[in-house]
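Please find one structure pasted underneath; my questions will follow.
Only a single protein chain was left out; the remaining protein chains are all shown in position.
Entry: chain A
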Amino acid sequence: MQPQKATVRPIQKFASAVSKCSAESAAYGKCILADYNSVHKDLCAKEFMRLKDCYLLAVKKA
């Protein structure tokens, strides 16, 4: 049980990286919210890629 506690779980690393991208996250959310009754694949692909790029950068820095 002890070693489990000492290691940082991947989801925690993920969450802390995502938290550094609040602006991109808000832009993506806004895009979905504008038309959430008819969401289809890649509706907000552009905003999502910006969010993902930011996340990948944050992971690299960490």
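For the reader, a short list of remarks on this structure follows.
Everything that follows uses one rule, which is that a residue touches a chain if its C-beta (ideal position, glycine included) is under 8 Å from a C-beta of that chain, and two chains touch if they have at least 3 such contacts; residues count from 1.
Rule of thumb we're sticking to: contacts and distances are computed from a predicted model.
Between the names "30S ribosomal protein S9", "S-adenosyl-L-methionine-dependent methyltransferase", "DNA-directed RNA polymerase III subunit RPC6" or "LSM complex subunit LSM3", the one given in UniProt for the chain missing from this structure view is "S-adenosyl-L-methionine-dependent methyltransferase". On the side of chain A, touch with the chain left out of the figure occurs at residues 1, 4-5, 9, 11-12, 14-15, 18-19, 22, 25-26, 28-30, 32-33, 36, 39-44, 48, 51-52, 55.
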